[in-house]
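Here the complex is missing one protein chain, while the rest keep their positions.
Right after this comes chain A.
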Amino acid sequence: MASHAIEVRNLYKIFGPRGADYVDQVKNGLSKTDLNAQYGHVLGLQDINIAMPAGGVMVVMGLSGSGKSTLIRHINRLIEPTSGEVLYDGVDVCRMNERDLREFRRHKTAMVFQKFALLPHRTVVENTVYGLEIQGVPTAESEKRARYWIDRVGLSGFENHYPNQLSGGMQQRVGLARALTNDAEILLMDEAYSALDPLIRVDMQSVLLDLQKELKKTVVFITHDLDEALRLGDKIAILRDGRVVQQGTGQEIVLDPADDYITAFVKEVNRGRVINVETIMKPLAGNPEGLPIAKGTVLESAARAMTSAGQSVAHVVDEAGRPAGTLALDTIIAAMVTPIGHDEAQQAA
């Protein structure tokens, strides 16, 4: 099953009874504050244009009130847009009629929620089959598939427990199993891990990354945690006040933050785990020296390999094993620490 890309185009959302009337004014530069003060309407999203990669993890990051949860709800239209398009496989989700929308939700999307949103009166396995039950899949078949995914998320043995009997992390595993059992091409994760303890969160991130390696779904992941965004995202969009401030790969955002707001965020990031060796390598001069390091290795791993080998120089090799550039330990360290300019920007902001 090939996944397709999701494309969000010119999306606006204005909350309030007459939101549609103000779209043009917002397009002409009416600010969020003025819209609220003058007309009592709340600007949820403005001019969102994001191409979400097929079969990849798209992370939408922002603080509370930035509109990230509003944005993800436009993809399966739990929230109606005020104007704009959400295209999946060439079809505008926003224009679907009720029946098509229901079919789209049943077969193409699955969602994981911040507060789990499990049915308290159903056991783990009964919760997990929910999507299939709604589609009308026979019980025996859906339970078989549910048990497979319960096992994959590490909940074997808990099939007949009620959600109340499980910890938060386990409940979210049920949420994930429920979404995966649906076997949909799009996986929507709305702050799925935000309510979990830090350790369990990292654990669940690994579960998702492992599964994604074989599933290749189009995942849209909402988070307020930049570390989580950088760990999971093939592509990241940062939202502020309903507007996309910057989008790109994790490296692009860390190395070249678009404004002071993002700079402030990026300052705290462990750059050694984000930046790849090929980003900072120097062109090869003469023969490759030191130990070979594969393209795509993050700086931290490269530094670890070099220090344990006792060498201060290494060279980067591409997929075919050809040397592509040279790398010195001090360059790596310089790239791993936060640049001075960022600290100043932070103080100025």
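Observations, loosely collected:
As a convention for this text, a contact is a pair of C-beta atoms (placed from the backbone, for glycine too) under 8 Å apart; a residue touches a chain by one contact, two chains touch by 3 or more; residues count from 1.
Note that in this section contacts and distances are computed from a predicted model.
With the options "Carbamoyl phosphate synthase large chain", "ABC transporter", "Serine/threonine protein kinase" or "Glycine betaine/proline transport system permease protein" in hand, the undepicted chain maps to the protein name "Glycine betaine/proline transport system permease protein" (source: UniProt).
Of A:95, A:121, A:304 or A:322, it is A:121 that touches the chain left out of the display.
Across the entire complex, the residue among A:68, A:105 or A:173 in touch with the chain not shown is A:105. Only one residue in the set A:166, A:204, A:244 or A:262 touches the chain that does not appear here, and it is A:166.
Not every partner is drawn; the one left out touches chain A at residues 76, 78, 102-107, 109-111, 113, 115, 117-122, 130-131, 133-135, 162, 164-168, 182, 188.
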